[in-house]
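Note that one protein chain is taken out, while the other chains of the complex remain in position.
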Amino acid sequence: MAEYIIETAKGKWEVVVGLEIHCQIISKSKIFSGASTEFGDDPNTNVSFVDAGMPGMLPVINKECVHQAVKTGLGLNAKINKYSEFSRKNYFYADMPTDYQITQFRYPIVGEGEVKIDLSDGTSKTIGIERMHIEQDAGKSIHDLSPTKSYIDLNRAGVGLMEIVTKPDFRSPEEAGAFLRKLRSILRYLGTCDGNMDEGSMRCDVNVSVRPYGSSELRTRCEMKNVNSVKFVMQAIENEAKRHIEVYENGGTVEQETRQFDPTSGQTKVMRKKEFAHDYRYFPEPDLPPLVLSDEYINGVKAEMIELPDAKKQRFVETMGLTAYDAMVLCENKEIADYFEKAAAGHDAKKVANWMMSDFFAMLNKKRLDISQSPISAENLGRLVELISKEVISGKIAKDVFEIMSETGENPEKIVEEKGLKQVTDSGAIEALVEEVIASNPDNVAAYKNGKTNLAGWFVGQVIKQSQGKANPAMVNKLVKEKLEQ
Amino acid sequence: MAIDNETVRRIAFLSRLRVESDKIDATKEEFNKILTWIEELNEINTDDVEPLIAVNDMPLRMREDEVTAGHCKDAVLKNAPATEYDYFAVPKVVE
Partner (left out) sequence: MSDITKLTAAEALDGLKKKEFTSVELTEAYLHNMENGRKYNAYITECGEKALEQAREADKRYANGTARSLEGLPLGIKDLFCTKDIRTTAASHILDNFIPPYESTVTQHLLDDGAVFLGKLNLDEFAMGGSNETSYFGPVINPWSKDKDLVPGGSSGGSAAAVAAHLCAASTGTDTGGSIREPAAFCGVTGIKPTYGRCSRYGIVAFASSLDQAGPIAQDVRDCALLLNSMAGFDDKDSTSCNLPVPDYTSFLAEDIKGLVIGLPKEYRPEGLNAEVAAYWDKAAEMLKARGAIIKEISLPHTKYALATYYVLAPAEASSNLARYDGIRYGYRADAKGEHLDELYIRSRTEGFGKEVKRRIMIGTYVLSAGYYDAYYLKAQKMRRLIYNDFMEAFKQCDIILTPTSPITAFPIGDESMLQNPINMYLNDVFTVSINLAGLPAMSLPIGLAQNGLPLGMQLIGKPFDEGTIFNVAAKLEADAKFERK
């Protein structure tokens, strides 16, 4: 794999990165209360007395959040811990009504795992997962509605989160980007998190340090909180690494601190220093007994696991003959992969993949449509490829048919039938056309016979043009050559 | 483990409580007295003892994923010292 080395006048450096990703769990109600997780309602609407941290209110865990976490853990090829424990993380924060967060500390629900990422040069790499735990989200402060006050909305307070912590395995911005896309793909496949970084349902903290190239030391790292797009994560790593190198090369030391990434400048800046360092005073949550999962439970979740992108990709390559790259692209999104499989059923899978990777995606892009909104159904795309395979229409005509399908959504067979676009394969009819073209172009016939044999292509083009594109090109080719040689 | 004035200040801040500067010494003395008393626990070796977290050995009970609460904005906001536009209002938080 191409290494990411930062070279300066003074030396070579490499970057060491770990990620912590907060993923909002998809569930109807919150992790410890019966309030809705609905996003975008009026302020403080989806708030129960538990979420508001009222005196005497107690948490009761949502079964679905545990289920989603176990599913996700299995999706990360991770160990599911049969014993886990909830803890309180104590700190004062306006968005957190109890002024402690219920999270997991010593005993998380998911242990070590790994995720394979695919890189642009065709290689792949395995990223280690350190752990994953479940916890509650905080509410939101609104700072821009009043010059003197902040406003607090608790609608988000108590929504379930999965916090995934990776090992410091990333050595380039690209790897981190590929991981986030892969993680998002896995979460969406599983339906455990919608993975929308711009809406905050997936949020990334980035830990960056640098070291001289080839060394194995771990230097002081800085954490950038809540970087909210894949692009920004990559940018933050690049710029933070440069900052560290500059500090070291000027004889300074990097301070361990929490920094903020500014998307407009692309730079990071230190967040407000606290009077005293945080001391979260974790201790086991006395309101919740330990979470104990049985083998039967875990096996039950295993049994409902669906095929994930890696396995699907492998199957597409091995049994459907796709290239690794095509398979990767088609598998990133489950809806696309499902569409492809539906379209390819009974047809030439490789041809279907080619159509999807080119004209089909271009069409969706142009129309700014999601695959679920595609005007062309998977079945109809399959039919179109079938028409080409069976030589009912040529590839060229197929493009016109595709164009019509993208407007009307009609069945390609019907379009071909109605518009009379069926390929002419009747050799008599083609022969007549060939003869007509030869007869009306004696000069070019003479030139051909005098050695300009590449004129054959011109004759073929003329014949196809005469047929309005419907003549079978292979037959035309053969007949043109035969007639000219006569 | 005797605590010092700096620790008293740190603990007070973590607790979001103020100990007036003329009370720091007295508070420290009092805490040290209590902590010394607590340290009698060290008479017992507990190296091989499992900490007791919950007296009743029962698994965590889980609820069904159903929306059963919320939509009670007025009740949620009713006791708040300050609200505006259905938000809790606090002095501006500068990040």
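Details
All chains are identified by letter, namely A and B, in their written order; residue positions are counted from 1 within each chain.
The working rule: a contact is a pair of C-beta atoms (placed from the backbone, for glycine too) under 8 Å apart; a residue touches a chain by one contact, two chains touch by 3 or more.
Quick caveat: nothing in here was measured; it's all calculated off a predicted structure.
Contact with the chain not shown here comes from a single listed residue; of A:Glu7, A:Asp42, A:Asp262 or A:Asp279, that residue is A:Asp279.
Among A:Ile152, A:Met202, A:Val301 or A:Val416, only A:Ile152 touches the chain left out of the display. Residues of subunit A in touch with the missing chain: 49, 52-61, 88, 90, 92, 94, 97-100, 148, 150, 152, 275, 279, 281-283, 286-289. Mapped onto subunit B, contacts with the missing chain fall at residues 1, 3, 7, 11-18, 27, 30-31, 33-35, 37-44, 46, 49-56, 58, 60-61, 63, 72, 75-76, 78-82, 88, 90-94.
In this section, only the chains that are shown with their structure count from here on.
Mean C-alpha position of subunit A lies 41 Å from that of subunit B. Residue ranges of subunit B in contact with subunit A, taken from their complex: 10, 13-14, 16, 53-54, 56, 58-73, 75-77, 84-95. Of all the residues in subunit A, the ones that touch subunit B in their complex are 27-29, 33-36, 42-52, 60-66, 85, 92, 94, 141-143, 145-154, 260, 271-272, 275-276, 279, 281, 284, 286, 288-292.
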